[in-house]
Every structure is written in C-alpha cells, then in structure tokens.
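Below, a portion of the complex is reproduced, with chain positions unchanged.
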C-alpha cells in the first residue's frame, strides 16, 4: 500500500526505524513474560536517568496510562479537575468515570492550560459527604491545544494541589514535544516541578504501542501492579515495549523526533499566517497548529488531505505535525491551502 | 542479551519472523489511526474467510479480549459459568468482576473442560431477583490444562446454553493449537459449533501483541466499539495489529506454528513418560504437558530451566512448548530431568 | 427532645401523621417480603391511577431512585446531560458516575432549568467511539432552584431528546410541589409530557423513607428488579413503603402537603421582599426561597435558626418550607431577619 503523509494526527504516523530495529534486536529466544526481564529493568533505569528516582510501569495505550494512573490515586468518591479540552474529559469515551468511578470536573480555558485561579471554583466541599471530594488536578503537557506549560506554571499548580492534599497528574502523551519547546529536560517539567504522577507516552512520537505510568512520590505505586493487570494492560511480551523506551531515550531520539515535529509545526504556522483568510488561533508551541478558515474551504481541503475539525461552530481546525513530516509535505499543503481558501 | 528457550510459557517466546516482516512492510507513511484503514479491512476479510461471517475487533491483550467480550454480552446482574481452572477465573486478577460487575461461578473439572452436566448445578434462579442471572458459559479452547474440545462437545454446550437463553463464550488464546489438534478448521470449532463470541489470540503463537474479539451472532457487537474504547484497548496504530493477523492467517503460518508446538509437546510428553518418578497428569492434546514429580526435583530443575508449578499441593508442574521450541531443546530438558528426578 | 422547625431543608421535617398511621395499620402479621404482597400491589394501582399506565418500583432513597433509574437506561459509555445545579451532579457524591459508569455533562443555567437550546452544546459525537454517547437529558421538577417546568417546556425537552434517540429523565423528589404549582396533575407533567422515567419522591413531603422509580415506556423496566436488588435498595419489609404511597395519594394528602409548603414559601418570599438589604434571586414557584443578604447577617441568623448558604461567593442562601411549616414560624423568622439584616 502507498500511504501518503498528512496533518490529521501524529497517531497516523508509523514506527521510527530505530524503534523497529530495537524490537528486532530483542527478538531472540525466550524471556520471562510480563516484565520480569532484563530489557524492562534496563528501560526503567534509563527512564530514571532522565526523570530522577521514580517508579515506572509500562502499558499499551495512552488512555490506559491516564485512566490507570488516575485510578491509582483516587477512590470512587473523589473528583478530578481538568481542562474541558483534556483528553481524559473528551476523548476517552468516559473510561475515567467507568474505571475510577470518579467525577471529572471540567474547567473552561482559552489555551487548554489550567491555573490555580481557574481551578479554584472546584476546590471546595472537603469533608462534606454529599460532594465528590477533589483529589487530582490533571494537566496535559503539551496541552491538547498545542500550548506548553513552563516549569514555573506547573510548580504553581503542584503547590496549589498539595496545599489541599491533592495530587498533580500530567498527561504526557506529547511530553517530549513540550520538553523541547521549553528547552529543558524531562525532570524539570515533571518531578522537579512537583508532578506526582505522569502518563509518559511514546506512541505519538515514533513508537509502536508504548506508554508508561511514572510515579514520582514514594508509596503511591504500591498496588499499581494489580491495577495494571486488572485494567487488562499488562503485556505478556513486555520486553518489546521496554526496548522501545530504551531506544527512544538513547541517542536523543526522543529529542530529535520532537524537535523536528515542533519545527515543522512552526514552519506550517509561519506559512499559514501569510495566507489571507486563515487565522491562527493558538500559539504554536509544540507540534500542533490551530486555525480558523472558511467552512467550504475545509470540506474541499479534507478531500485532498484529511484533517480534523476541532470546533465546528467556529470552523476551527487542527493540524498536527509528526516526526516524519517533511518540509516538502508542508509546502505542498500550503499550496493546497492557497488554492482552496 | 542471550536468551535461551525454556518451557515456562508460550508467552515467553518472541515474534515469528513472518509477523515482524509484516509489521515492517506496513511501516510506510501515514494511515488513519484507530482502525479505519485498509490494512484492518483486509485483516477482517481474511478472518471472515477462516471463520465465516462475523464481526471482528482487534485488541491488545488476551485478558482484554476476554473481559471486553464478556462485558459485551452481560449486564452486571448476570453470572458467567466457567471451569475453576479458567484463565478468566484464576489469572486475570478479578478483571472480569471489576469490569463487567458480574459474578463468576467456578465449576470443578478433572481436565479443564466443561460439560452440560457439570455446569448444570449453576443453571437455576432465573427470574429470581436475589440471584445473579446465569448468562454465559465460558470455555477455553484449548483448555488451561492442555486438553481440547471436539466440535461435538462444543455444540452440546452451545445448545445447552442457548436452551437457557445464554451465550457460549470461547477463550481462544490457544485456539490454533486446538484446531490443529482436532484436525479441523477454525470455523468448525467456533461458528459452526455454536460459539457466540470468541477471544481469538495470536500472542501465544508468534504474534507481538495481537488479540481479537469475534462475534458470530448478528447484533451482539453493535456497541462493542464503545466498550473497546472505554476499556482502554483501542490501539491508535491499529494497522500494526491488523497486519499481524493477516500474516498469521496467510501461508498457513498459524497452522505451522501450532502444529509444531503441539508436536513438540507430544515429543516431550512421550519422552517424559519414559522417566521413572514422573507422572503425566493430563492428556497431551495441544502444547502443554502436565506432570507430577518430586518437590525437591522441581526446585533443582527450576534453577536450571525455569517453569511454573501448577499445583503446589500435588507437586504438579506445567511445561509449555512454543512455535520456536526445537527438538534439541526437548532432548536437553529430558537429560536435565533424568539427572534430577 | 424538643425540636423546633426551621427553613434548612424539607428533609429535616418528620413524618406526616397520616403516613405514620398507615404504617401502623399495616403492622399486622406476616407478609411476603420484598414486595410480593397485596399492599404493594395496591400502592402500584393507585400510582397508575395518578400517572397512567406505568411500571413502578419502590425504593428507599432519592439518590437511589435517581442513580438506579439512570442506570436502567444507560450503558457505561453513555452520557447524561443535566443542569450544573442538578442533585445528580452536585449532591450525590458521584454516585451516578460510580454506579452507572457514565459521564455527567453539566449545563449552566440561570434558574436550574434546561431547554433544548441550552443542552444543544452537548448533543454531538454520535457514533464516534472516542466520545461518551449522549443518552439521557435529566431534569428536576421542581428544580433545585425552586423553579418549575410547565408541561409544554417538558414536552419540548422530551421531543428533543427523542429526536436523538435519547431519554428524558425527571428527578421528582419534589414533584408534588411542582404539580401544585402548575395547577395540574401528575400525569400532565410526566407521562403526557413525554417523560420516560421518573424518580417520584415522598420523603421531602411527609413520608418516612419512601421513593419510587416509575417507567412510562414499555420494555424499559424489564431488568430493573435486578438493578434494584444489586443496588442494595430492595427493602425486605416493602409493605411499609407501599402503604406510605397509598396514604400519600389518597385523600389528596400529597396535594394538601405540597400546597401548604408552597403557600408558606410564597408568604416567606412576600415578606422577605419587603425587607431592605435582601434580594430574592429566583422566582418562588414551589417550596424554596433563594435570597442574597449580607454575609455577616447570614452568620448571625444561622446561629439562631440554621439554614444553608447556596452560593458562598454571592452570599446567596436557600430557605425551604415544608408540609409542617406554620405561619407563625414564618413571622418569627421574618422578625429575626429584620433584626439581623
């Protein structure tokens, strides 16, 4: 099959060659299933080199990483506060509610990012048995709107959460793009900024199926192995997840892939902003570009190169770049835009 | 790393080269995520060639396939009848209870197989609101004790279930081994034998992570896409599951792998039965050998070549063969046994 | 103990003498437990006289009635749309999410009432597996803000819901007050207005513990007896719930109690509106009065006669009247208000 590249989603991309090579290399002989193997031990070590001391669990899907992580830190009578654009709120078919039993409380935002001020309206009713007890503030880094939190912004949310005996959860499905964007390292925007638990994803940046849940506080993960198994996310041939993470965090693969995708998004954003009739609606800080363009243009364009409408009412669309996006892809798409807007 | 092969589990094996090649071949360009792609369409077509008309959903883990399948056919006030040795009863950490909310009712068996007579004790209380309502009979083909149901045995259970307006569920994590064992095809032991829903697994017979849920009755799968998503088992890069199934069902790969593993089990069983002090405890009908040997021998042997004790009280162990087991592996293990029993 | 009456909640009131008399009268000999008795049969008949043909189930708590009703009409991948002030959203500690597994989607309102226009923002994503599927619009009659839907308003919501293959659920914890308020009968604001399922409560209007779930559409309640039992709400001595409903719906007790409470609320509202420094914030259409008064007055008043602050930010309070509120109670409270505002 001949598959062309587009801007619909970084999930549509394939596997980076280095990741596939790592899988092939690990494909020899028998290894104890379910993670009790040396590949997995190594991968955890490398993650600790990047994130500092932490407990690491490998899982299969991003929704799984989020839901299991939230489940580990909550009881069903708790609530989770998140942006109304959060993946856990709008894109997981209610899996957090079903699996955790918790209430999710949405916060309206302009840019997909929470602040202590914007979450404050949900922080009340502690000790009142009629009220779901607030327990987690969940943020996405980078956010679903392509924006990025600075370490200071995260620290403020973490301090705020901890003041109320709550946890800060980070959905890091696109963490690498965010780290590259703020020009720092993994530890600075997670452990050092006060994050308690992280979904650290690889699938959107060149891995096959490989996600992880990382706990930064002692004691939080004691029962997580049961939660992972009971959530149907314990992979038997775990070594093949582990070696993906190993390859990802070696030779700066994560950084090269993310930096490239971010650069492509910036290029796309720059070029788009020169076109009359299209308005960029969010700062392009990672690998996403949000723009408003005429509805009829959208329909025509989608037929040539599919992408998603983000907000039908505003005719706002989302374009994602990926580790394998090329400058040529962008210039071709820009021509298409120029012809159709 | 140098990984030697053993007899602990078919989950410990790696990826068959043809499967890996299929993944590599599909790794080109962008493809719509979450299964709306041509690879997935093709894979479903091939599955229908083998199983007859059916609805197919690809998922990531065997526990996931079982739990989601049971969930699709039950409400929380239902019960599921299974062998007390069933994977869903003893090896899924209670995931079926948590996710479906159902009661699982165990049936004592000698050989891991159910019959209408043995399940009858649980078939009562219909319409009585204090009683979990029986809804599913779940069997494993091949069973967790390595035995295999004939098509007639399955048909009798299916008829029995349908008489009570119940469903027959089959855990087919090792279905290929069973099909080879009875010398028939997939359709004869599933759709044609009255099975309503099947977990059709590939991971234990050469795939990477690839399982599926197959519905044989119209209308049962209408909401399954939501259940799969809410169960966190919707893979974004679905094409890489689909092509594994395509490769598996092409060129008789499934049959070659399963036949080989079964043959190796038979060889192991034959050789073991010649050794004094070891008793084979189950018929060797697929790729498992069950045997009782002295406790102190077990401990010594496990240090040289790890495998699992199945029943500590009886000192009964389980040895699994796999698609990559060699005759040399077996003869080496036989020597080891001879030295240590 | 000497318990004075206040305006904190209609839940704080006791049992109407006619209700208690009915319990006493039924307290003779043995009766088959769990509802298979003549008292229960009679009570259901009387309910059908008031509501038209319907399926009736008696339960113990209002939260129970709501949660079980929602559960009967949903799968966990569904969503329920409600006012952000709805009891199911803010006062049930997340029980709907835990028990149904569903997502609850809040709608901002001025007066606690939904309209087709205000819910429209949540009506999308049908067939998209990443999105919780909208299945129920839930309204409270009378609303948590003391306002009341006309039959026409309910009909419009019902039609809207049915257009999308959704259901209209009504939380009728204070249905009697609403029926009196619109000057009609039970059937006109429920079955005839298109309501599919109703929580019909009695506890807030003179009963002890007595609530019910009423289904107006054939086929919806087929499995409800199992849901009620599994939800731990099947009362063994059911006759004592049933006779409360019988007494409630006989001799216009429901109407006399509700009319009285409404009249008391109107009187309170009228008197309050004459006091400088207090602003009535909602139309007084049932047995609730909402008002803004100075924060320091609230604190002083609560010490003499406790009531709840509804919205701390606005210093808005809620005063509830009850079937046993007297004119003297109100005039005493008005004096207190005059002294303290």
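When the chains are written out, they are named A, B and C in that same order, and each has its own residue count from 1.
Note that a residue touches a chain if its C-beta (ideal position, glycine included) is under 8 Å from a C-beta of that chain, and two chains touch if they have at least 3 such contacts.
Remember, it's a predicted structure, so these values are computed and weren't measured experimentally.
Asker: Given 3 chains in view, how many copies does the entire assembly contain?
Answerer: Copy number for the complete assembly, per this file: 4.
The rule is simple: only the chains that are shown with their structure count from here on.
Asker: Note whether the interface between chain B and chain C is symmetric in residue numbering, meaning over half of all numbers used appear on both sides, and answer same or different.
Answerer: Looking at both copies, the contact residues mostly coincide.
Asker: Hey, how far is the Cα centre of chain A from the one of chain C, in Å?
Answerer: 42
Asker: Can you work out the whole-Å distance between the CA centroids of chain A and chain B?
Answerer: Computed value for the inter-centroid distance: 33 Å.
Asker: Distance from the CA centroid of chain B to that of chain C, rounded to the nearest Å?
Answerer: Inter-chain centre distance comes to 50 Å.
Asker: Residues of chain B touching 2+ other chains?
Answerer: Correct list: 34, 226, 229-230, 234.
Asker: So in the complex, the part of chain C that touches chain A is made up of which residues?
Answerer: 76-79, 90-94, 97-98, 101-104, 106, 124, 129-132, 312
Asker: If you look only at chain A, which of its residues touch chain B in the complex?
Answerer: So the residues of chain A in touch with chain B come to 1-6, 8-9, 11-15, 20, 23-24, 26-34, 38-39, 60-64, 67-68, 92-95, 98-99, 203-204, 208-209, 226, 229-237, 240, 306, 322, 324.
Asker: Can you list the chain B residues touching chain C in their complex?
Answerer: For this pair, the touching residues of chain B are 34, 75-77, 101, 129-130, 133, 223, 225-230, 234.
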